[in-house]
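Dropping a structure here in structure tokens format, bear with me for questions.
Note that one protein chain of the assembly has been removed; the remaining protein chains are unaltered in position.
The letters A and B name the chains in turn, as written, and every chain counts its residues from 1.
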């Protein structure tokens, strides 16, 4: 058993894999922050989706009026969904890319640009910044993921 | 080739990795169950999103009235999306955590509490249970994932 464990930890001793682990974790934690931000806007805007969430505001119509959508809440939710749509491909393709033997410098470049772009995207969505800030940061993250997908398929294509 | 295969299966022979494989699979299967539950409510409530799904109810206005939202359907869909938002970070961070060399007992504790919290969350959402059941089960899963993220970054930080 200690031999097996050694093998698994050797895995994370590889620098490219460490870089993947670091940036994947950072961008996932960033995505997770969208949840408390949604909760913050739901509470300050008093805009909820479930009757049981408004029970503390009283019963009947006095609580029912808080079952509504709010532009600020919907904005955070769109940002969260956009994160899912883009970070899921990064997670999967990025892991395979890290295992495909890229050189450390190139791998770091991909991971850093992706994570920087997604953090920028969140600020552009939440503040919001005028376009094309959000569109551009989305496109950069998208292009980085496509570049990693190309490397994976070039290295490992087995149809 | 048999040597390579041996290496890959050795991977899943590690107990921490086995635990990750088990709990990740269970919580993903749990998430997948939200799809047939949505379909069940769509059919019993006759509330569909696509015109082609209501074709069996006849043509024109007689079918069109089933293109509507229903509170029970929307509730399951919110639960499903909440699963995606929380289980995706668990999948990615949990895998890296399993590779970061935690001891078996601590790893099992993390995986079990996360999966227990998410199963509770689904029941709390679908029944629904009064708050703070749903909020608390969400928060527990969230905290477990953050704890694993901390361990990953402590072990593998490479910026």
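One rule holds for everything that comes next: a contact is a pair of C-beta atoms (placed from the backbone, for glycine too) under 8 Å apart; a residue touches a chain by one contact, two chains touch by 3 or more.
As the structure is a computational prediction, the values presented were derived from the model and not from experiment.
Engineer: Of A:29, A:49, A:67 or A:153, which one is in contact with the hidden chain?
Structural biologist: Checking each option in A:29, A:49, A:67 or A:153, the one touching the absent chain turns out to be A:153.
Engineer: If the hidden chain were put back, which of B:22, B:106 or B:147 would touch it?
Structural biologist: B:22
Engineer: What does the interface between chain B and the hidden chain look like in terms of residue numbers?
Structural biologist: Counting over the whole complex, chain B touches the hidden chain at residues 1, 4-5, 7-9, 11-12, 15, 17-19, 21-22, 24-26, 28-29, 31-32, 34-35, 49-50, 52-53, 55-56, 80-81, 84, 87-88, 91, 95.
Engineer: Kindly note down the residues of chain A that lie in touch with the hidden chain.
Structural biologist: 10-11, 13-17, 74-75, 78, 81, 84-86, 88-89, 91-93, 95-96, 98-101, 128-131, 134, 138, 142, 145-146, 149, 152-153, 155-159
Note that in this section only the chains that are shown with their structure count from here on.
Engineer: Please tell me the distance, in whole Å, between the geometric centres of chain A and chain B computed from their C-alpha atoms.
Structural biologist: 16
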